[in-house]
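Here the structure comes first, spelled out in structure tokens, and everything after it is commentary.
With one protein chain held back, the other chains of the complex are shown just where they sit.
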Amino acid sequence: MSGHSSYVPKTGIERWLDARLPIIRLAHDSAVSYPVPRNLNYLWTFGGILVFMLVAQIITGIILVMHYTPHASMAFNSVEHIMRDVNYGWLLRYLHSNGASMFFIAVYVHIFRGLYYGSYKAPREVLWILGVVIFLLMMATAFMGYVLPWGQMSFWGATVITNLFSALPVIGETIVTYLWGGYSVDNPTLNRFFSLHYLLPFMIFGVVVLHIWALHVVGQNNPTGVEVKNVQKDTVPFTPYATVKDIFGMVVFMILFSWFVFYQPNFMGHADNYIPANPASTPAHIVPEWYFLPFYAILRAIPDKLGGVLAMGAAIVVLAFLPWLDTSKVKSMSYRPIGRQLFWAFVVVCIGLGYLGAMPAEGGYVIASQIFTVLYFGFFVALFVVGLFERPKALPTSIADSVLASAKGGSAAGVAAATAAEPNVKG
Amino acid sequence: MAHATDTSTGTTRRDFLMLATGAAGAVGVGALVIPLISQLAPDAQTVAAGAPVDVDLTPIAEGQAIKLFWRGKPIFVRHRTKKEIEEAKAVDVATLRDPQTDAQRTKAGHEQFLVIFGNCTHLGCIPLGTAPGESKGDYDGWFCPCHGSHYDSSGRIRKGPAPLNLPVPPYAFNGDTKIRIG
Partner (left out) sequence: MSRISFRLALTGLTAALSLALIQPAAQAAEAGPKPPQLTWSFSGPFGKFDRAQLQRGFKVYKEVCASCHGASLVAFRNLSQPGGPEFTQGQVAALAATYQIKDGPNDAGEMFDRPGRPADRFPSPFANEQAARAAQGGAYPPDFSVLAKARTYTRGFPTFIFDIFTQYQEQGPDYIHALLTGYEDPPAGVTLLPGQNYNRYMPGHLIAMPKPLADGQVEYPKGPDGKSPVPETVDQYSRDVTAFMMWMAEPHLEARKRIGLQVMLFLVIFAGLLYYTKKKVWSRMPDGSPAH
């Protein structure tokens, strides 16, 4: 897509096919000869890891559906049937439930990598916005998936989250009733959530295709934020360089994944979800899955129903506007002394919000949540302001130069110091 | 660039490290397939539910037949009349498509009871002939309405597209009128 295709059909059949459907050319151009910046660090393997996770979730999900029953009176027991009776059912179910958490771990690393290296800036705005869309779809999918085992957390999570929509003026109540398909969360709700939980991953897949398409049009960002100037010097072909590195990253990630699946399969879940759904009693301590906790904390920080919902929505939507909120011309935080500190402060704020989201909504926690919510949105304001006056460090003239400078052990003054500050640069 | 690619793909790819990595990857993918495929096999509950079942044949009067289920498959039990037994024994086995004597398909001393699977060996429909009033086909046995297979009073295929006789499930008599299927 970027530059001229280097694919040369070798056999007669390939030539015949290439003239009719150049699918091998497409694969070759996007996964073999596609030029990637030679200085990418391991944070860039998370794109590949995310593709792996999406495929893994879809495969295990399709298999689970073969054994699962989406009915309010049978769903809980059918999940236990998978855990007890189906051959390797426990493995497939734990892979899928822990896979959701792993998917989010990977996506958060991916998002923060984009934040640090300014991957949202021109010309990658559309690429970034597509990413935010994928993130939203992932959240919807994960939420509906969590409802399916029909345990206590499933049921009450569904009740609480669907009730968010009741905050909307005038139409809120109607929307909630339509979401439920009744007057409370019940079997119709479970059925439609099941249907949508099956559908959305394929929509994610579609947006991922667009995301990768957009990526291949503009090319990858890199730790210096300096665009590719000379394809020969600044890049390496995707295969074998990026391929083998991505696979290595994936396998290391699988070790983490396996640790949870085989040794701590319920660590990231809730004990309460092993109690069948009971519409007559809410668990004492109801929290969403860990990956929603920062947003949940923002929701609870605002002492107003509509305000809380709007703040939570804004916390996600604001990401889509980041390309225009960040006024700095320099992409990589490695060259932005103040921006870098802002970034790490933001990381701390997000983790802090996550912790607060898991705590009960009372006393000091509420006040802390409010402070952190202000800090969360403050990050975007600060990014806007800081970009106007911040004096970035000197950028390397090209990717190749930065690689050579760091290879020589940092004699090239500012340039080298900046890259050396980023310990992950290995590419 | 071209010659550099040649050295990296031509000589190094064939070395031991690459081979070992590739082999390990293949082993990993292979191992991954095991759970994905074996989950398709009957689960433990289904297997356990397929345990043998006891059936009391006393209520079946001569000339009557019943349908029952074992492992989700229909089984016909027919209490045959003298005439039906005679007919089944009189057939020249050599002329049959799936040659089996009537004695091979019943238990000695209990020839009046015929116990067979009830799915046509053609494409699995349930032949008529068990309930009273249903067509028994041209040979006093069963007639499959789907594609016109005729079975005789021993459940053997006599006419039509089905290739085999209706199979006899594993069973044993437990006394005169009690059988255990499975």
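Which chain is which? They are A and B, in the order written, and residues in each are numbered from 1.
Keep in mind that, in the parts below, a residue touches a chain if its C-beta (ideal position, glycine included) is under 8 Å from a C-beta of that chain, and two chains touch if they have at least 3 such contacts.
The structure presented is a predicted model; accordingly, all values stated were derived computationally and were not measured.
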item	value
Visible chains that the absent chain touches, using the contact criterion stated earlier	A, B
Residue among A:198, A:241 or A:321 touching the omitted chain	A:241
Contact partner of the left-out chain, one of B:31, B:61, B:90 or B:108	B:31
Contact residue for the chain not shown (choose from A:272, A:326 or A:390)	A:272
In chain B, positions touching the absent partner	1, 3-5, 7-8, 12, 17-18, 20-21, 24-25, 27-28, 31, 44-45, 48-49, 51
Residue ranges of chain A at the interface with the undisplayed chain	38, 77, 80, 83-84, 90-91, 94, 232-233, 236-237, 240-241, 244-245, 247-248, 251-252, 254-255, 258-259, 261-267, 271-272, 274-275, 284, 337, 340-341, 343-345, 347-349, 351-352, 355-356, 359-360, 362-365, 367-368, 371-372, 403-404, 406-407, 421, 427
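Keep this in mind: only the chains that are shown with their structure count from here on.
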item	value
Centre-to-centre distance between chain B and chain A (centres being mean Cα positions), rounded to whole Å	50
Chain A-facing residues of chain B, complex	1, 5, 8-9, 25, 34-36, 38-41, 43-46
Residues of chain A touching chain B in the complex	59, 63, 66-67, 81, 84-89, 91-92, 232, 237, 240, 247
